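And then chain A:
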Amino acid sequence: MPSPPKPSQTSPSLPVVEAVELTKIYHRGREEVRALNAATFRIERGEFVAVVGPSGAGKSTLLNLLGCMDAPTSGTLRITGQEVQGLSDQQRTRLRREQIGFVFQHFGLMPTLTVAENIALPTLFARRRLAQRVDELLEQVALSHRRNHRPHELSGGEMQRVAIARALVNNPQMLLADEPTGNLDTATGDTIISLFQQLHQAGLTVVVVTHNTPLASATQRQLTLRDGRVD
Partner candidate 1 sequence: MLLLALRNLTRRPLRNALTLSGLAVAVAVLACLSAFGQGYRSQLGSELDRMGMQVMLVPLGCPYDAAARVLKGKTLDNSLPASALTLAQHDPAVAVAAPLLMVALPRPSEGRTDMWVGLDRAALPLKPWWRMKSHVTPGSNWFPSDDSVILGAEAAVTEAREPGDKFYSPETGQTLRVAGVLERSGTSDDSLFFVPLATAQKMFHQPGRLTAIALRLRDPALISEATTRLQRIPGAQVVTLTEMMGTFLNLVGSVRTLLLAIAVLAVTISTLSVFNTLLAAVVERTGEFSIMRALGASRSQVFGLITIESLLLTGLGSACGMGLAAGLGYGFENIVKQWVPFAPSGSLLSLTSSVMLRCILISFGVGIGASLYPAWQASRLHPADAVKMD
Partner candidate 2 sequence: MAKTQRKFWYVGVGLLLSTALLVQWRSASRVPLTDFRVLPLRHHIEGASLCPWRQPEADLHAFFPTATRYDTQSPILSSLLVDIKERLGRWLTPDENPLYLHRVYRNQQPLGTILVRRVKGEYGAIEVVLAVDEQGKVRGLKLQRLREPEPIAQTLRSPHWLAAFEGQTADSHWRLGEAVPEVRAAAQPSAQAIVEGVRSSLILLDVIRHNKT
């Protein structure tokens, strides 16, 4: 049902994510923590992928790298064909803004803004005015009647739908979701899962990081992380 992004900026043949020997090392005092250890994988355009694995396996680190919120220590990471390492903060911000949509576990809605304003927020940062797109998305997530409500007036499922609409407003290449059903009851979680499936069917690349089995099993493919490695 939701409209697919328009993958016009990159060649359709290129993978959305291409990671080769991707390594991220953190330093905790003198200790060296290898959060991601030479992970190599690809995510093709239009794929619905779940990143799974036990706690501490490197899921969050991978999410940060895929979301261009952090730079890898070594290895190569290409997002929609563009190499991430070596990009400045400003360039990474632009890549994030234009190519990636984020959905957080705790929704991350601005409490002072209305539903419509929350959805439009990323367009403000991109200096675009897309009033029509906001209306479209409101309709797609079935929240047109809630457009002038504040987040505290919504249910958890509604908040997550707003967050998904917000992630889609800039027409990203990839939707990146961090435990999107983690804060929802099973029934509401199921509606969110089906929303992701619809987006995937409409051609959007969706990557979810999750512990949730029903969500992981609803995806096409699972990337299992263990001790910083992709199995």
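A quick word on the picks: all candidates are chains of the complex that A comes from, given by their letters.
The rule is simple: a residue touches a chain if its C-beta (ideal position, glycine included) is under 8 Å from a C-beta of that chain, and two chains touch if they have at least 3 such contacts; residues count from 1.
Computed from a predicted model, the values in this text were never measured in an experiment.
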In-complex contact partner of chain A, selected from candidates 1 or 2: 1
Complex interface listing, chain A residues touching candidate 1: 60, 63-64, 67, 69-70, 89-90, 93-94, 96-98, 102, 104-106, 108, 110-113, 117, 121-122, 124-126, 166, 170, 178-179, 182
